[in-house]
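After the structure tokens below, expect a handful of questions from me.
Note that one protein chain is taken out, while the other chains of the complex remain in position.
And now, chain A:
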Amino acid sequence: MPDTPGKNAIEVRGVRKVFGTGEAQVAALDTVSVSIRENEFFTLLGPSGCGKTTLLRLIAGFDFPSEGEILLYGSDIAPLPPFKRPVNTVFQSYALFPHMTVAENIGFGLEMLGKPRAEIDARVAEMLKLVRMEKLAKRRTSQISGGQQQRVALARALAPQPKVLLLDEPLSALDYKLRKEMQIELKRLQHETGITFIFVTHDQEEALTMSDRIAVMSSGKILQVGSAREIYDRPAVRFVADFIGETNFLDASIDSIDGGKAKVTLKSGATISATVADGFKPDGDATVVIRPEHAKAVKGTGDISGVVENVVYFGTDTHVHVRLDDGETFTVRQQNTRGAMMEFERGERVGIVIGDDAAQILKD
């Protein structure tokens, strides 16, 4: 992304973080570079242990990069201790102060900044209202539930109005409904306050619905950065396609390539067209990636065919799991409409029609 440097809230340049020494060395981050724009809802998405928390800790200042640098609004933050960085964190473990009440926790940052009592009290009241914890203001943090603790942690980090807010899986302990509400609330907050959010999650749905941009991480590396749409529709590598949403993989041989398009022959003998990711030059054999909703199951023949193994009804749509003739599995997702509902039975032979532009060829 060619961004103008001034517009970036955070710029991570070639950062490596190595833990341990000698044999026991692990590179928790392996040369990560990413720019996070001002007032952006930026999400780090990746499986457990991929280095999300590590990256946040480097930005917050609890750890220091082994290599590389991190810029905050254009200036290197390496010399700043955490308490001088206008960055607040919602910790994965909440880290609420057990010897203080909910209200004292929320007011702590402002107090340390030396704000007058009246301002602190007003802001704490505002924050309590925001996270709907007014009734529990006087409680000890050990006397509230996990979800409530998470909301206090959020309020505590927001209270001092930081430039950048780091959120390490802040919604993971909430029940579905509250989680949805908090997602909307967070989005609204981020929009209103103009604070740059760096949000960590391993829930792809959360990432897709909330983020302006997403960075998909895997074993210490950022594989792709882009909007939800870009990540979902045009995954750069196979891992991203696999991690975000459901995906079908089919082996194919390449007949011809013309720019970003290729003609491939599937094992079933059918020939389909597929898009090729930017800057990737496949030759010979390739794996073709097809989203379940871009294919259609039909009674009769399609591009490929197989036997229905399972039909799962999801309310808005139905997933049809098909065992292909070559032994692979393939999932089709079709929307349920009141009128034309295509019913499939287990064991029934079906054909699968792959839409134009549905197939993509990706780097491993």
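Quick notes
Operating definition for what follows: contacts are C-beta pairs under 8 Å (C-beta built on N, C-alpha and C of every residue); 3 or more make two chains touch, one makes a residue touch a chain; residues count from 1.
Methods note: contacts and distances are computed from a predicted model.
Set against the options "Cytochrome P450", "Ring-1,2-phenylacetyl-CoA epoxidase subunit PaaC", "Isoquinoline 1-oxidoreductase, alpha subunit" or "ABC transporter permease", the UniProt name belonging to the omitted chain is "ABC transporter permease".
Within the complete assembly, A:89 is the residue of A:8, A:43 or A:89 that touches the hidden chain. Of the candidate positions A:27, A:71 or A:100, contact with the hidden chain is made by A:100. Only one residue in the set A:65, A:109 or A:170 touches the chain that does not appear here, and it is A:109. Mapped onto chain A, the footprint of the missing chain covers residues 60-62, 81-84, 87-89, 91, 93, 95-101, 104, 108-109, 112-113, 156-157, 160.
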